[in-house]
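Only a single protein chain was left out; the remaining protein chains are all shown in position.
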Amino acid sequence: MWSYVFKRLLHMIPLLLGVSLLTFLLMSLAPGDYFTALSQNPQISQETIIHLKTQFHLDQPWYVQYFYWFKSVLHGDFGYSMAYKIPATSLIVQRLWNTFLLSFLALIIAWGIAIPLGIWAAVKKDSWIDRACSLIAFVGLSVPDVLLSLLALWFAAATGWFPVGGAQSALYDFMSPAQQFWDRAHHLILPAIVLAASDLAGIMRRMRSCLLDTLRAEYVTAARARGLGEGWVIYKHALRNAINPLLTIFGYSLAALLSGAFIVENIMAWPGLGRLTMEAFFAKDSYLVVDCVVMATGLLVIGNFIADLLLAWSDPRIRLK
Amino acid sequence: MNEIATIQNPTAEQPLSPWQLFWRRLKQRRIAMVGGVILVVLYLVALFAGFVAPYSYDRQDRDRFFHPPTCPRLSGFRLVIPRYEQLPGTFVYRAVLNDTKPIHFFVHGDKYKLFGLVPATIHLFGTGDENHPVYLLGTDQFGRDVLSRLLYGSQISLSIGVIGILLSFTFGMIIGGISGYFSGWTDTIIMRLCELIMSIPALYLIISLRATFPPGMSSSQVYAMIIIILSFIGWASMARVIRGMTLSLREQQYVLAARALGQTHLKVIVRHILPNTFSYVIVAATLSVPYYILGEVVLSFLGVGIQEPNASWGNMLTAAQNTEYLRNYPWLLAPGAAIFVTVLAFNFLGDGLRDAADTKS
Partner (left out) sequence: MNLLEIKNLKMDFGAGPEALRAVDGVSLTIGTGETVCLVGESGCGKTVTALSIARLVPTPPANYVGGEILLNGRDVLKMSNGELRDIRGGVVSYVFQEPGASLNPVFRVGNQIKESLKLHKPEKATNEEVIRLLKLVGIPAPESRIKNYPFELSGGMQQRVMIAMALASEPKLLVADEPTTALDVTIQAQILELLHDLKQRLGMAILLITHNLGIVGDMADRVAVMYAGQIVELSPAKELLRRPLHPYTKALMNAVPKLAGGANRLSAIPGNVPRIGNFPPGCRFAPRCPIAKSECSEKIPELVEIEPGCFVRCPFWKGK
C-alpha cells in the first residue's frame, strides 16, 4: 500500500512541473504584458518601465523567465504581483484558502444530501420518491452554473436574507471573533449551495444506480438467505460495495467543484482563486495567472490523489495486490 | 439466479441489423425522442434566425430601454399587440389596451442575410409599424429586442457546441487510436500529454489559452478562437478513452486478418478499430455538447468571448449580473432559460442514446 502511495506522489511532481511549464509558455505567447498599458501613461518615463521590466525579467526569453520563476517558487516565493503591488504569495494563499473553504463546504453539502437521497431512491425504487428524485436530478444536471449563480444573486437581492457577494461585510474588522465567524459563514452559504447544486444531481444518480447494481449481486441474495435483516443487508453488505465506484467520482467531483468555483466566484464576487485569475488576466499580470493555474491544478491533483487513496483503502482487492 | 433476470420476448422476429435495433430501441425511449425533437427545432430556428427574428440583433430602439415583454392578445380571431406608453422618468411601461395593431406574418422589416449569404427583408412575423413594436421578450439596456438577439445568439452558441465537438472528438479519436494501436513511446508520450491537459481545471486552462490571443479581434476571429480553445480542452479525455478501447480492440481477429491482407496501419485504425468505438463516441458527444456550449457562454459572459454588438447567450447574460436590473427587468434572464432548455434536451437525448446502445439492459 505504501509503495502505491509513494509512486503516486512521485508521479505528481513531473505533472505539476509540466503544467507550470505549459501555462508559462501560453502566457508568454500572450501579446503585450502588464507594462504595455503602463507605457501608454505619459507620466511614467520609458526608463522606469525598462527598469521595471528588467527587474521582473520580462525582457528575457520565456525559458529564462521560467527558470527565475521556478527558482523563486522553490523558495516558497511566488513572485510579486505587479497589479496588486504586494507579494503574490500572501495574495494567493489568502485566495486559495477562500476557494478551499468554498469548495469544501460545497463538497459536504453536495455529498451529504446526494448520498442519502440516492440510497433512499434506490431502496424505494419506482416509488414516487424515486421518480421525484430522478426528475430533480435530471433538471439539476441541466441547469447551468451561470444561470444558477445569477438566480441566487437575484434571490439574495430580492429577499435580502443573504449578502450579495463578497466574503465579509464592511464592518468585519470591528466585529468580535464570534460575529466574524458568523459573518463569514453568512457570506459563504449561498455560493456554497450554488456550487453544490450542480454536482448534487450527478452524485445522487450515481449512488442510486451503484446501489441498485449491488443489490442485484449474488452475495446480497446469499446474505438474505442467511437470515440477515433487510436493513443490515442493504447498509452493511450492499452499501459497502456500492460506495467503491463512487469514490472514483469523488475525484471528478473535486475537479468539477474547482472548475465550477471559478464561475461561482466570478459571478457572486467570492474572493477566491478563480476570481483572482480573472483579475490577473485582465491586468495582464502573467506571473500571477501562472501561479493561479498551477495552484488550481495542484488542488485538483491532490484531490484526485486523495480519491485514489480512499479507493485503495476501501477495496481490499486493490490494497492487497 | 439467471432465471430470475431473463424474461424473453416470446414473439419470433426477423433478425435486425445492429443499427436498426439501436434505432428501434431509441424510438421506444420517449424522453429521448422529446429531446431530439426539441434540438431539431432549436437548430432549425437557429439556421433561419434572421427570418424568425422580428428585428436585427443590433437595432436599437432608443425610446424603449428595458421594455417589458409585449403580450399579444386575441381580438376576434387575430393576434394583436397593444402599444405601450412609458411612465415619464422611469423605465416602466404600461399597455394601452385600446391602441392595438394586428400581427402580420411574412412582413418586411430589417435587412439581414439568410445563412449569411442571401440578402432578404422578410421576417416571420411583425406589425410592420415602427412605432408599434413586437417585443415578445422585451428589450435590453440598449433597447434591443431580446428575442431577436436570443435567436441570433443561438446561431453562435449552438453551432460552437457542435463544431467544437466534431473537431475535438475527431482529433481525439485519431490520436487515441494511434496511441492505443502503436503503444510504446508514442503511447506514453501522448498519454502523458493528455494527463497534463486533463489535470488543469477546465476553466483555468480556457482562460490561459484565451490569454494567448490578442484582446481586440473581429467577431469571426473570436468565433474561430473559441472553437479552437474548446477543442483543445476536449480532445484529451476522448483520446484516453479511445486509446483504452483500441488496446483491447486491436487484439481482435479481424485486425490480424486485415494486416494479413496487407492493410496499412492507418487504414486498419480508421476502417476497423475506430468504427467499433462509434457507439461510445456518439453517446459521449451528445452528452458533451452542453459543456462546449457552456464554455462559450462563460467566456462571453466574462467579456472575453463574443463581443458586443454581436449577440451570444453568454454576453446577453452579462447585463443580468447587475442585481438592480435583475430585480426590475427579469426578462434579461431569457438566455439562461434558453441554455437550460438546450442542455436539458441534449441530456435527454444523450441518456436515451446511452440506454439504446447498452445491449445488456
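Order of writing sets the chain letters: A and B. Residues in each chain are counted from 1.
The rule is short, and it goes like this: contacts are C-beta pairs under 8 Å (C-beta built on N, C-alpha and C of every residue); 3 or more make two chains touch, one makes a residue touch a chain.
Not measured: the values here are computed from a predicted model.
Looking at A:S198, A:N241 or A:S286, the residue that reaches the missing chain in the full complex is A:N241. For the options A:P116, A:G166 or A:G229, the residue in contact with the chain missing from this view is A:G229. Those residues of chain A that touch the chain absent from the view are 217-219, 221-230, 237, 240-241, 244, 314-317, 320.
What we mean here is this: only the chains that are shown with their structure count from here on.
Centre-to-centre, using mean CA coordinates, chain A is 26 Å away from chain B. In the complex of the two chains, the chain A residues touching chain B come out as 15, 18-19, 22-23, 26-27, 29-32, 138-139, 141-147, 150-151, 153-154, 156-158, 164, 216, 218, 221, 255, 258-259, 262-263, 266-267, 274, 277-278, 281, 286, 289, 292-293, 296-297, 300-301.
Residues 1, 5, 192, 195-196, 199-205, 207-214, 290, 294, 297-298, 301-302, 304, 314, 317, 320-321, 323-324, 326-327, 330, 333, 336-337, 339-340, 343-344, 347-348 of chain B are the ones that touch chain A when the two sit in their complex.
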